[in-house]
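A single protein chain has been omitted; all remaining protein chains appear in their positions.
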Amino acid sequence: MTTTKKNQAVFVVAGLAGLALVALFRATLDDYALSLANFAGIYIILAVSLNITNGFTGLFSLGHPAFMAIGGYVTAILCMPVMKKSMFLPDLPAWLGGLTLPFLPAMLVGGLMAALVALVIGAAVLRLKGHYLAVATMGFLIIVQVLITNWDTVTRGPLGLNGLEDLTNLWWVYPLVCVTIFCAWKLKFSSLGRSMLAVREDEMAAQCLGVNLFRTRVMSLAIGAFFAGVAGGLWAHLITAITPGSFSLIMAFNIVVMVVVGGNGSITGSVLTAIVFSMLTEAFRPLEEAWDVYGVGEIVMALVLILSLIYRPGGLFGSREPAFLRAREE
Amino acid sequence: ADDTIKIAGLFNLTGGMSSIDTPGLNGAKLAAKLINEKGGLLGKKVEVIGYDTKTDQKAAATGAKKSLADGCVAGLGYGDTTFVMAAAPLYQKKGRPFVTSGATHPMLPKWVGEYMFMAPFGDDDQSYAIADYTYKKLGARKVVVWTDNSMDFTKALSKFFKERFKKLGGEIILEDFFMMGDKDFSAQIARLKKAGADAVFVSSIPNEAGLTTKQIREAGLTLPIVSGDGFDTELITTVPGPKLANDVYFATHTYREDKRPEVLNFIEEYKKEYNRPPENAFAALGFDAVGLIADAIKRAGTTDGKELRKALAATKGYKAVTGEITYSRPSGVPMKGVSVISVKNGKYKVEEVWMPAK
Amino acid sequence: MSGPEQNKNLATGPLLKVEGLEKRFGGLLALSDYSVEIAPGELMGLIGPNGAGKTTVFNLLSGVLCPSGGSICFCGKDITGQRPDQNAFSGISRTFQNIRLFNDLSVLDNIKTAFHMHSGKGLFKTLFNLAGYKASEKEMTEKALEYLEILNLLEHRHTPAGNLPYGLMRKVEIARALAARPKLLLLDEPAAGMNPHETEELTGIINLIHGKFGLTIFLVEHDMKVIMGICERIQVINQGSVLTQGSPQEVRNNPEVIKAYLGSSTD
Amino acid sequence: MDLGYVLQQLVNGLILGSMYALVAVGFSMIYSIIRLINFAHGDVVMIGAFATLGLMQLDGVPFLLVALAVLSVGGFVGVIIERGAFRPMRGAPQVTGFIASLGVSIMLQNLGILFLTAQPRNFSFPDYLQTLLNLGPVSFRVIDLVIMISAFILMAVLFFLVNRTKLGMAMRATAENLDVARLMGIRINKTILATFALGSSLAAIAGLMWGGKFGQIDPLMGFVPGLKAFVAAVIGGVTSLSGAMLGGILLGLAEVLFVGLLPPIYSAFRDAFVFGLLIVILLVLPNGLLGSKMEDRA
């Protein structure tokens, strides 16, 4: 075990290096590359936070995009200027119609709303396990999607909210990425995180050691949901539009793929796969465009996915962190 | 390179919207090819680069940014408003024009800004056209409206139809809903059967057009089926088969069964290039979108965004495959004729061409 | 460790009092009218033929199963129908017949998990390093190492538990159960899969924790050497109900027990 | 709401449900043998549909022969998928197989788009299958009847195969413990392949029915049946074949009845209702309708 000071030093240095990197990116990259960097960051937040739910506690949740949608819509509505609100959403309740929050508090409220919904949903469905839970969370996702699609007064239905301000940029995304990773890391190497891992490994044994299954599960779902909600806010204000169609089962699958390929429970794995996967799809663009063979990128991606699973069936990092990062924690 | 003018074709070539969007890109590429065969533009070749945005808003945003970074002077694409909303504002911000080939929401130019143009008519126009036809020509007074509630396009279509039909004095006796991707409409049909309507308005995209027609007819119902350009697809005759593809009327872009030379030429070239007739109206619209941009470049004599925008806005009487285009309205939606087409025993016939009031 | 608490309970009668416990699985009556009393500090054995219901008794005591009838009183408190984690918190800790370790976690982390209920911190304290979080983590590691030392497992502390040989897994389970600082420790066939030599070592360990920590232990075992050697009192169950109970000597010579369970080979 | 109307809805639900059931049974079979959630199962439905389309364009091939050919195409595809993707990762955690099947599914869909284009194709069966039958207030087509009857016959054959034959016994033994099954002399690779082939051929024939019923197919059509099969199988209790069948029928009925019996405005909320119902079922029966209720043994 090393000293706290060294720990803090590492974080400070990493933080500074990150800031420098962000500044460098902003100075040198074009809009396209910047937006890739932004999306990669958002995917890191999504994958790492889902890893808390799916990886640490072993809850097979397909509901992540639902929390993202909740956070996204809440943030978008809270950030929208009153003028625009009265035009787009004239039927909003007065207190909401007249309210505009800055970006950060709006995102936090979005995250908290998502976490709140996760608490309620979790209380109901977290008695289920494995596939039963997967189907229940998938059902939750579809229900949220249907409700958003049909709740015209607040969400404008399938059209969604558009013309949002482009508030999201690297200065927002990467600090939040750091916060997410920090929280996940802190959790994983704490007593609380161990109890989550224990629940994943063997529920009954964990319970017999005094771990409150229900509380642990609900908590890990809610933590994941909070970050998903925040990521939703970033997402909406990066695209500047938010529609129910974005938060689909396909997106749920994408995030789960990142978590599993990186390694269930491995934060490093989630971060790396989130970056690689969100970049790799773009890597095939030039080829597809030049040869007019759209879909080849997807096929190659799928092949890469299958091969990586054949050679690393437990994910790239298993449930661990690489040794040079882990050393500090033990 | 400097000897090509790049135009971005942003379409969902994979994923759920691919059947609608792919023909759009095909049409656009064909247009570029024909222009180049005739010597290109401003002495340069035109290239339409296809960006696949995977039926995903994230990919739409990054695809648009990539196209801008690639130096495309203008963008075109999409058959659905929600994707336009992810891509077009980026063009607006960069000061380069974006022409949607297939999104028909009449508010689009308002929402995005002055760099946003539409190749098709607005949903209000086509809904009014078919509403007029249903009330006046088909003599229907009581109709049932079916709406695909998962899409903005279909919801808007129904909204305008109901508005117009009620104004004309008709009655909407029942509204029913479904979601994109539904395959089974038996419940809606059972209700339709009981309603005793004179006609049913089915607001759907091409994927459900053939399915709904087939199932309504199979259930033994013979009332007229009316719809908008979502029904402009071969599926409407092939899926139910010629015997059941009967008494269907839809409003669409004025190219199907039209004998104007530009239409005939387009269809012939399309067949030559892709070995099949245009799959749906979006092929023609993609073709027209490129044509509009090329026409503006020619008139502007430059590819500079600001000049190009001015030239586009000044488009007057451009002879597009889908009808003459003039941006004369304050809304930015072109004034175009709307064809009302009937299907009888699997055969299409243009019943009338409806013109919006000035 | 649980020393001081132990003494407090000594004065107040039995540590565990079970009356008329019953468990049904569908049509099967796995346990009927089962009663037992265990005094603080006692080392009691539970034996019986396969399928007699021993594990079921443990499952009911630890809260893994809900009884169909009867009552369980622990430390003078009725704990019938409580969840396993509540029981663990009250001070009942157990091992499993089919080892249930957290296979992907290191041996050390397995042990540390047991500390969570007593000294684990909540979400916010964990995330923001609040109120003794650091100290508590440090303390956990130190304590865990202590337990590993007692059971001679120190050298394996970084091995993932799933990679250990069977015998060591059993010991890790015992260490983990001990780390939960129980008042009552339930051991379900701890010597299964061990050879006589290893069994002897285990017996030593059980004696040690019994003596050193004054822990109350309830032990299920088929190895008569272990049972007869260390238990003060033995209860025999057969087909879900109590056959007899008494000192090892009494039980060993009970003809019914011999007939139902021991057979001729009582060495 | 008169009785005839309700009856009609019930029949419609049954027809849809029997197609779901057919896909779900194959899905559950594959799941129970190697604990694989095979999301590519739905895409085998798509392949079956396109195979039918292709075969029907050959003139003079009798319909029954087409059906048989489609069955074998499905089986063949199943075998290829198993050998190519799933066998190399046997023994990996469950979720790994699930993710790999997503990969396979993406591949099949995009190969479809690449080679067949994304355009929906029409799909028409001979006229005699399209004849309308009226039975009192209830009407349906010959094809509906054929679908229902053949779905049930196929499922019955499957049940017999699994529960009464040696192959079935081998399947069930393999499902529980690969190593021990080998020790009994069971060739697990062959058994698993056979399971894949059987399950996939059911999916392919469901594709034929799907196409025949709706008259329109496209390369992405597999997603919905695949998803429904997953849901139906889980509701039924994942490893239980009869559960999968029940789950499929229930799902079909729920979809039609929610739209049919609630006021029209709720039609758009259909999926929310259906999934809400499923969640409620799972909360009451956490192991599905017919899932094994053996409690966790400590």
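Some notes on this structure:
Think of it as A, B, C and D in the order they're written, each chain with its own count starting at 1.
We adopt the following convention: contacts are C-beta pairs under 8 Å (C-beta built on N, C-alpha and C of every residue); 3 or more make two chains touch, one makes a residue touch a chain.
Note that in this section contacts and distances are computed from a predicted model.
According to its UniProt record, the chain left out of view corresponds to "Amino acid ABC transporter ATPase" among "Phosphoribosylformylglycinamidine synthase subunit PurQ", "Heme exporter protein B", "Amino acid ABC transporter ATPase" or "Cysteine desulfurase IscS".
When the full complex is examined, the chain removed from view is found to touch C, D. Residue in contact with the omitted chain (choice from C:15, C:43 or C:194): C:194. Within chain D, the residues in touch with the undisplayed chain are 166, 169-170, 172-173, 175-177, 179-187, 239, 292, 294.
Listed by residue number, the positions of chain C touching the unshown chain are 25, 28, 47-52, 97, 165-168, 189, 192-200, 222, 224-225, 260-267.
What we mean here is this: only the chains that are shown with their structure count from here on.
The greatest centre-to-centre gap from chain C, using C-alpha centroids, is found for B.
Relative to the centroid of all protein Cα atoms, the closest per-chain Cα centroid is that of A.
Chain A and chain C have Cα centroids separated by 41 Å.
Averaging Cα coordinates per chain places chain A and chain D 32 Å apart. Across the assembly, chain A contributes residues 149-150, 204, 294-295, 298 that each touch 2 or more other chains. Touching two or more other chains at once are residues 13-15, 22, 149-150 of chain B. The residues of chain A lying in touch with chain C in their complex are 1, 4, 183, 186-187, 190-195, 197-198, 201-202, 204-213, 219, 223, 265, 318-319, 330. Taken in their complex, chain D has these residues touching chain A: 37, 85, 88-89, 91-96, 99-100, 102-104, 106-107, 109-111, 113-114, 227, 230-231, 234-235, 238, 268-269, 271-272, 275-276, 278-279, 282-283, 286-288, 296, 298. Within the complex, the chain B residues that touch chain D are 13-16, 18-19, 22-23, 149-150, 174-179, 181, 183-184, 186-188, 190-191, 194, 206-207, 210-211, 214, 218-220, 234-235, 238-241, 279.
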